[in-house]
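All protein chains of the complex are present and in place, except for one that has been dropped.
Coming up: subunit A.
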Amino acid sequence: MNDNYHVFSDGRIERQDDTVRVVTDDGEKKYLPVENAEAIFLHGQLEYNTRFVSFLNQEGVAVHVFGWHDHYAGSIMPKRGQTSGQTIVDQVRAYDDPGHRLKLAKAFVDGSIHNMRSNVTYYDGRGYDFEHVLEELEDARASLDGMGTIDETMGVEARARKAYYSTFDEILPEGFVFGGRQYNPPNNEVNSLISFGNSLVYANIVSAIRATALDPTVSYLHEPGERRYSLALDIADLFKPLLADRVIFRLVNRGQLTTDDFEDDMNSCLLNEAGRKTYSKAYEKTLDETIDHPDLGKKVSYQYLLRVEAYKLKKHLLTGEEYVPFRRWW
C-alpha cells in the first residue's frame, strides 16, 4: 500500500506506539497506520521532534512540508534504500553531453505537449471548439525537432503551455477567471488551484525519484537547481495535465469547489483549509485510479505511473534503451 496522508490540523505529529500520531491543538488524537504510508503531507502548523524523524527514516516514509501560500517548503526524506554510484555517474554524463541532454529535454517537452493535448481534445469533443489550440499544440510539438538548444526547447514548452492555458477560461465556469498563469503568489482562484495541484504532483514525484537511485537535483530540461529537486520538475511537467488539471476541472465544473473555498489576501488568492482538503481528497482519489498498462501487462495506479517514469529514465541512463516519455494512451 502506498498511501499518502495529509495533515491539515495544527498541533503535534509524533511517534507513538510504533506508529504515527497527530495530536491536534483541540486535544484530539488521530493515528496513522505507518505500514501503509508512502508519504505524509504536512499542510497545517505542526511540531515534531527528532524521534519522529528517525522513526520515519527507519520506516522509509517521506514527509513533504507545505508552508505559507501553499508553497512546497521542502521534504524530509528517508535515507536512500537505493544507492548506485554508477547511476549517478551515468546521470551526470547525460547532463554533461549537450546532445544527450537536449534529446532528453525534448522528450520531456514532447510528452508534456501530448498530455496537454489529450486534455484539450477531451473538451474539444464536449461542446467547445479548440481546433485552433490543438493546431497550436501540434505546431509546437512539430517544431521541437528543429530546436538546437535547451533555451529554445524551453521556449517551445512555454508556447505550448500558454496555448493550453488559454482553454481554461472557457472550460471553467463563470466566477472562475484565469487570465493567464500567475504565481508567487497566485492572483486568483484558478492560479491558486494550479499552484496547489502542481506542488502535490511535484512532491509525489520527489518520492518516486527517491525509490530509484537517481539524484533528484540533476535534471535535463530544467537547469539543475541550487535548492530545488529539478529532476522532479522535469518529470512533473508530464503529469500535471493528467493529475493536477483534471482534478481542477472536475471539482470546479461540478461545483464541489466554489469561490467560498478561497481567501483573498493582499493581492493574492489562496485555497482555504476546506478548499485544500477538498482538492487533496480528489487528487488522492485520482492517484488511486488504475489503468491497464500495455508494457507491464497489468493494471497500475496513476501513482505507480510516476514511479514507472523514474524507473524508465534510470534504465535509459544505464542501458541506453530509448527513453519514451509518459504519454497518456487511453
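Simple rule for what comes next: a contact is a pair of C-beta atoms (placed from the backbone, for glycine too) under 8 Å apart; a residue touches a chain by one contact, two chains touch by 3 or more; residues count from 1.
The working rule: contacts and distances are computed from a predicted model.
Undergrad: Just to verify: the chain that's not displayed, which of "CRISPR-associated endoribonuclease Cas2", "ABC transporter permease", "Acetyl-CoA acetyltransferase" or "Methanophenazine hydrogenase large subunit" does UniProt list as its protein name?
TA: For the chain not displayed, UniProt's protein name is "CRISPR-associated endoribonuclease Cas2".
Undergrad: Which one touches the absent chain: A:His6, A:His64 or A:Arg161?
TA: Here the residue in touch with the unshown chain is A:His6.
Undergrad: Which listed residue (A:Thr19, A:Ser84, A:Gln182 or A:Gln256) would be found touching the missing chain in the intact complex?
TA: Answer from the full complex: A:Thr19 touches the omitted chain.
Undergrad: Since one chain isn't shown, list which residues of subunit A touch it in the complete complex.
TA: On the side of subunit A, residues 1, 3-9, 17-19, 22, 30-36, 277, 280-281, 284 touch the unshown chain.
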